[in-house]
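Omission of a single protein chain aside, the complex is shown with its protein chains in their original locations.
The letters A and B name the chains in turn, as written, and every chain counts its residues from 1.
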Amino acid sequence: MLDFSDLPVVDAHCHPYTRKDALSPDQWVDALAFGGGSPAYLREGGIDVDAAALTMLGRLKRDTLYFRFMLRRLAEYFGVEATVEAIAASRNRAIAHEGYAKYAQKLHQAGKIETLIVDDGYPLPQINLDTFRAETGVEVLPVFRIEVLIQDLLDDGCGWREFQRRYDESIAEALGNRGYRGLKSIIAYRTGLDIDPASRSPDQGRVALERLRRARGRGGDDPVKSLRDHLFCRAIERCIDFDAPFQVHTGMGDWEVHLAACRPALLMELLRYPAYRACKFLLVHTGYPYHAEAGYLANVLPNIWCDISEGLPFAGNAGKRIIAEVLEMAPISRVCYGSDVYGSPEPFYTSALLGKQALGQALGELIDDGFMSVGEAQDAARLILADNARELYRI
Amino acid sequence: MLDFSDLPVVDAHCHPYTRKDALSPDQWVDALAFGGGSPAYLREGGIDVDAAALTMLGRLKRDTLYFRFMLRRLAEYFGVEATVEAIAASRNRAIAHEGYAKYAQKLHQAGKIETLIVDDGYPLPQINLDTFRAETGVEVLPVFRIEVLIQDLLDDGCGWREFQRRYDESIAEALGNRGYRGLKSIIAYRTGLDIDPASRSPDQGRVALERLRRARGRGGDDPVKSLRDHLFCRAIERCIDFDAPFQVHTGMGDWEVHLAACRPALLMELLRYPAYRACKFLLVHTGYPYHAEAGYLANVLPNIWCDISEGLPFAGNAGKRIIAEVLEMAPISRVCYGSDVYGSPEPFYTSALLGKQALGQALGELIDDGFMSVGEAQDAARLILADNARELYRI
Partner (left out) sequence: MLDFSDLPVVDAHCHPYTRKDALSPDQWVDALAFGGGSPAYLREGGIDVDAAALTMLGRLKRDTLYFRFMLRRLAEYFGVEATVEAIAASRNRAIAHEGYAKYAQKLHQAGKIETLIVDDGYPLPQINLDTFRAETGVEVLPVFRIEVLIQDLLDDGCGWREFQRRYDESIAEALGNRGYRGLKSIIAYRTGLDIDPASRSPDQGRVALERLRRARGRGGDDPVKSLRDHLFCRAIERCIDFDAPFQVHTGMGDWEVHLAACRPALLMELLRYPAYRACKFLLVHTGYPYHAEAGYLANVLPNIWCDISEGLPFAGNAGKRIIAEVLEMAPISRVCYGSDVYGSPEPFYTSALLGKQALGQALGELIDDGFMSVGEAQDAARLILADNARELYRI
């Protein structure tokens, strides 16, 4: 059995969080569980959010394997029973006793987490990264989510000339002066990954914005998609200018993701388009559950990285399967650990534990099946847990 | 090794059958094997159905893992060799000796099958459920397949005003007075799951029916799809009125299913549409081989159930993989055992055996990997084999 628990971790994709001191058991579940709906979701559907509905929502969250794993690992960490009540009490006690920063730092250290690449476009309003750095005690390097900027410019009401100028300048400022290490796009949540690669012309942006602003004109294309496709291609060009990686959300997200339009396969025409071959793309979440497509792209195209976040840890025991299936085709040097976690230090720790366990299982099977030696597996683990991301982000 | 053989079973999706007494070995294969074509299929393709063709068809049926598993388990049940001839002779002898009802009851009891949720829209003409109940000795609760009603109304030739009235009244009568516990749709076999959620307006039904009836008019949409989308959305509203679940076929079917249009992902826009959030949807067959999509939907949306039928047992050894992969995201309380079997009592028994074996393997791996305790696994098995369906159908 391979044991990678002592290896350092760079989390290639996650989100900053703010301090949360004492939490009731239910608050802790709300902050950390994944999926399962919310009172607001039900209310928007005209459903009465009574006690029974709240019980149902809480039960769904506790009935996921993600949550069960986290609970068991934290029970071991705190030395208590694996119940929400015991864990919430333990964390509150620890925070009261040693202070929030110390509590957070110990969990990150227990997971050997050295660096976090964070998308600070979630949650909103944006979190102060200096505070976050101070509280977690780890290196924090941000990527810049273009959809936050796009929404600001849409809300502002400016015309195309100004829109275009401010879009380019904000990205250049982020990459050039503000310490952002790359861009990030969640276009899979908006108009989908079937982006037309031939969308670079500023005319496309102008026409689409005018149709949106004035609700007039007609044409074959959806102006929303046409505008977003243009801005996506324009962001690729900025990444090339700055030699910065572009994180693209692929596959699973939350209830708002456009599931029929988030497959990595839809990106293929764009990824291999000659004008964009100089850009380094990180396929965020490696497209789970369509992760084999991401691995394929990382094999046949030389500028593609996969991070295994979100599927690991939010898809329960999928981690070892995701790693094994992505490595069917992706070169070992193109797969990065990531978690996509947020909200509180606990899941950063348990996700690192799960990642190391899953990697041990997946690589152990490759040794058994004659694909690599123990030494090669140890090298692969170091690359996937940290060094591939360090190379990509020049850390 | 977890052993769930003594746990009771509610089959969340299957079909009624009529008594079949003595069967020749070939008749038994024809009645119970899955897939592989038929003489009628070949003839429609202009192919001569000679002895060689018949041999080929029989061989394909016997060469599936589904069939091999059933044969081996029935050989153990009867204490004979695992050959079609020995099994067919054993069943004929048992039926002649103890009577058909006793034979059927013993098999259902051997599988600990307590309740069958049956879609009596297959086979046609519809089977008398009182006879079926008496012969099987188990609780039988039907769901109402809307496509049988739609076909009757299309065949009848009535106009929209009457079509609409009879459609609503028949569904209300089924759910309110005739004992049906929910609705079922196989729209995946007809026009596909990419149903436009904004199809509730009766005008959409009227225009589409008139274009179909008179073969005139023009418009962007296919009137067949437009009509079926409207009737589907209308059925959701009736489910909400009666607080009855809606079973939606997703994924694999037989040779007639629309494979490119049966993925659960295509349903996402509809499932999260505010007007339909109060409806409980059961994704029948959990969309196999796209079952990870169904698990995802059951995670992020609070009103989705998955049944693992058809993939288990018809997809051979897929069962443990289907359960493991659906549970990656679906809450434990949202996954139901089902079989989709039909025709004779034998596969009801062998499917229950396979389901329990697969569940034991999948949950055993979750224990080994630190996701749950043995006690939690036993609770999960009870939920998946029976209690989740009991809660959904209020049994």
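Keep this in mind: contacts are C-beta pairs under 8 Å (C-beta built on N, C-alpha and C of every residue); 3 or more make two chains touch, one makes a residue touch a chain.
All values derive from a computational prediction rather than experimental measurement.
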{"item": "Selected from B:Leu60, B:Ala86 or B:Ile367 as touching the chain missing from the view", "value": "B:Leu60"}
{"item": "Selected residue (touches chain absent from view) among A:Leu54, A:Ala198 or A:Val300", "value": "A:Val300"}
{"item": "Sole contact to the chain not displayed, among B:Arg73, B:His108 or B:Lys225", "value": "B:Arg73"}
{"item": "Of B:Val29, B:Ala278, B:Ala318 or B:Ala352, the residue in touch with the unshown chain", "value": "B:Ala318"}
{"item": "Chain B residues that touch the omitted chain in the full complex", "value": "34-37, 41-42, 44-47, 56-57, 59-61, 63-65, 68-69, 72-73, 252, 254-255, 258-260, 289, 311, 314-318, 320-321, 357, 361"}
{"item": "Interface with the undisplayed chain - residues on chain A", "value": "194, 263, 265-266, 268-269, 272, 274-278, 292-293, 296-297, 299-303, 324-325, 327-334, 365-366, 369-372, 376"}
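Methods note: only the chains that are shown with their structure count from here on.
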{"item": "For chain A placed onto chain B, the superposition rotation in degrees, Cα atoms, nearest 5", "value": "120"}
{"item": "Centroid distance [mean C-alpha coordinates] between chain B and chain A, Å", "value": "36"}
